[in-house]
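In this view, the complex is presented without one of its protein chains, the others remaining in place.
We just call them A, B and C in the order they show up, numbering each chain from 1.
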Amino acid sequence: MRDKVVSAEQAVALIADGDVVGLQAGPTQCAPMTLVREIIRAGRRDLSLVCLSGGLPVDWLAAAGSLARCTFAAVTMEHFGLCQRFRRSVETGAIAVEELSETALYARLGAASRGLPFLPTRGLIGTDLLDVGNDALKVIPDPFGGPPVVACRALRPDIAVLHAHRADRAGNIGIDPGVRLPTMTTLPRASRRVIVSVERIVGSAELRRAPDRTILPGFAVDAVVEAPSGAHPTSLFPAYDHDAGFFTAWVEAAADDDACEAFLDRYVRGPATQQEYLGLVGVR
Amino acid sequence: MRDKVVSAEQAVALIADGDVVGLQAGPTQCAPMTLVREIIRAGRRDLSLVCLSGGLPVDWLAAAGSLARCTFAAVTMEHFGLCQRFRRSVETGAIAVEELSETALYARLGAASRGLPFLPTRGLIGTDLLDVGNDALKVIPDPFGGPPVVACRALRPDIAVLHAHRADRAGNIGIDPGVRLPTMTTLPRASRRVIVSVERIVGSAELRRAPDRTILPGFAVDAVVEAPSGAHPTSLFPAYDHDAGFFTAWVEAAADDDACEAFLDRYVRGPATQQEYLGLVGVR
Amino acid sequence: MTGYSVDELMIATLAACFDNDDQVCNGLSSVLPVCAIQLARLTHAPDLVWIAGSSGVDPLDPQLTASSFESPLWRDAVMYLEHYAEFWDYVAGDRFLRKFCVGAAQLDAYGNANNSVIGAFDHPRVRLPGTAGLGDMGALDKQLIYWVTDHSPRTLVERVDFRSGAGYLGGHGERARLGLRGGPALVVTNLAVLDFAPDSQRMRLRSVHPGISVDDVLSATGFAPVLPPRVATTTPPTAEQVRLIRERIDPHSYRKRGFRPPTVR
Partner (left out) sequence: MTGYSVDELMIATLAACFDNDDQVCNGLSSVLPVCAIQLARLTHAPDLVWIAGSSGVDPLDPQLTASSFESPLWRDAVMYLEHYAEFWDYVAGDRFLRKFCVGAAQLDAYGNANNSVIGAFDHPRVRLPGTAGLGDMGALDKQLIYWVTDHSPRTLVERVDFRSGAGYLGGHGERARLGLRGGPALVVTNLAVLDFAPDSQRMRLRSVHPGISVDDVLSATGFAPVLPPRVATTTPPTAEQVRLIRERIDPHSYRKRGFRPPTVR
């Protein structure tokens, strides 16, 4: 068996400057935060991020200057407000934006995962998002005579980065009973390579007890990183909720350039290991 | 709560002569056989069947003269051989055929379930299936400049008919741990109405203990029929395997017109209830 | 306990939009719609199917938190919907989930919504969160129910800076000519309830909340809405509705967030 388990540093070495990186994240929901911190620590630049509706990790990557571009349906931290560093970077033109509706983003990823040049959606019709020079979207006629649809060109990230509950050493990824998070399987299926951090490495026998809760097969996963509480401060239900205090601390720091840098130095660039980070933020 | 539980007879009353009927079935795998028998007992005619790779129920419906048309990727009983009654009906022209590859059939159903006029596939290129006058398939250019793809027109069955492990009275459908059978969720999502037979009606509380094993929400299910061993003689794992002896008996009967009619009279048209049928075939 | 606050009135008004046979979901940052859905389920629409956070079907024991998108909200769900293939499939068809509650940063006279940018798209003055599912909902055959906690000339404008979601476009049938069905149905704000005039499809004042005058609404609106001969007063919530909201649905008052101190003169 090819052993897929590596360190966060080794995993992030698979990401090159300029890569298109697919990031699993919701506004406060499960993002691979250990890997995001490692991407920043490693100083990756010019990344094109693809993320359905990410929050804090997008803000951190923007604040650290890692991003050249971002494809999204939303960037928000929900009740913690807009991502202020991301927002400013877009407003100054430092980060270019591809905004898509949810079905259009799914269509772009779905086309890549299905080996198709495009998938259609009935969304976006009537919006200005069709008039901002996005060459990945084309209104095409229905060949069967109905109303036109929007063809969404396949979007194939160079690498997908996500977090889940457990994996075996072969890279099979398992989750606890619960919602399958948006893009959690679409994003890796669409991507050339896949990195997954997990709460725990387990024996394959544990996964074989509930194969319907395995969400990715090992052959389609390139690297697995063990990272307990690796989604902190985002949530990973049923294991843990998002850390509201930490989100609030970030929102306050993000309002000021110096405070922002100090925050990143302390929490992102500082801790050399996951254990050190967890000690610092007071988890466990 | 709207109570969706009805008798097989009441459920089949939702199917009209001439309807497009989506049937969940594999070559020997889980088909809603209690409902199929009821369709034959009720004398439905001119049905257009849509079935990915069905076996014995397709053969029965053909033998009973219920079918005018069939859309499929395969019709076979695997190690029990071709469906002889179906085959002869096609050879005599009594049943018209729409043969599709698996991805093309999924694309047609997927388009209907997604409210799209079509979905593309890269399958079928180079086959004669594109040259038999099927107006649901059109080779179209990739609007982004790649090779052409096959646009597959949305196929929306009037009604989907399937079998599963359990349901609550609201029509939420649950399965035991195991593979989600091909088309088991695509077919009902694509269809205007949905009938599901289940091994057992259970309280909602039982489904709420494992919501990730609920495969269809009650609001999208029109009728539920309690039918223990309702897939017999097809398999419903992990509950029961297919009944090889019964398959063999049908294959032998199907070889002869009189034996075929006698078989249908005895096993399909005869038993008035599921219990009577199970007694007759020696189940339980 | 007597009286009610405007959030409770809005919740009761939104709740009245949901029928017993409907299915309805909620999105991000949607505590008010969540309260309304729960209120409807506890009163006139016990069979209303709620897809909490667009994820959990028919939760028995939802726990309202500051988020309307985290797992406690769909506690004891009977099913989880996968977002792409299940949730959006059920939405995109024409049978289910016919009504959507939408919050937007800007809303215009013809019901077009903006959650994208203030200013130019490429160099915006304000980069907003993004269209999320709104760019889809607006194009599908849905009834859009807008809710606005800050009725002001900044939020209700003659023309949005950017159309993130299609309303009636330029009105006068333009939406239908583009092949789109459905469209905006109602706008529930902290001052009034508005709908859309059948011919022009321009926003129309339907009722003002108790204590608010028509002039209050007009001066807080960035365009001239259609004025019917008679403007009703919004029906206030009943004491029982208020009790359910305060004691059972949202005892921690998450619904109050997003409301500013009264802006009406």
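Details
By our rule, a residue touches a chain if its C-beta (ideal position, glycine included) is under 8 Å from a C-beta of that chain, and two chains touch if they have at least 3 such contacts.
Bear in mind the structure is a predicted one, so any value in this text is a computation, not a measurement.
Considering the entire complex, the omitted chain makes contact with A, B.
When the whole complex is considered, the residue among B:A25, B:A74, B:V198 or B:A253 that touches the unshown chain is B:A74. Per the touch definition above, the residue from B:A68, B:I125, B:A259 or B:V283 contacting the chain not shown is B:I125.
Checked against the full complex, the one of A:R69, A:R88 or A:R189 touching the unshown chain is A:R189. Panel shows chain A; residues 1-2, 113-116, 168, 170, 172, 185, 189, 192, 204, 207-208, 211-212, 214-220 of it touch the chain omitted from the view. The missing chain lies against chain B, touching residues 26-29, 53, 72-76, 78-79, 82, 86-87, 90-91, 93, 97, 99-104, 106, 110, 121-129, 132, 147-148, 178-183, 186, 235, 237-238, 241-242, 244.
Note that only the chains that are shown with their structure count from here on.
With contact taken as defined at the outset, chain A and chain C are each touched by B. Spacing of chain A relative to chain C, judged by their CA centroids, is 29 angstrom. In this assembly, the C-alpha centroid of chain B lies 40 Å from the C-alpha centroid of chain C. Shown for chain B are the residues in touch with two or more other chains, namely 115-116, 211-212. The set of chain C residues that touch two or more partner chains comprises 56, 80-81, 88, 92, 140.
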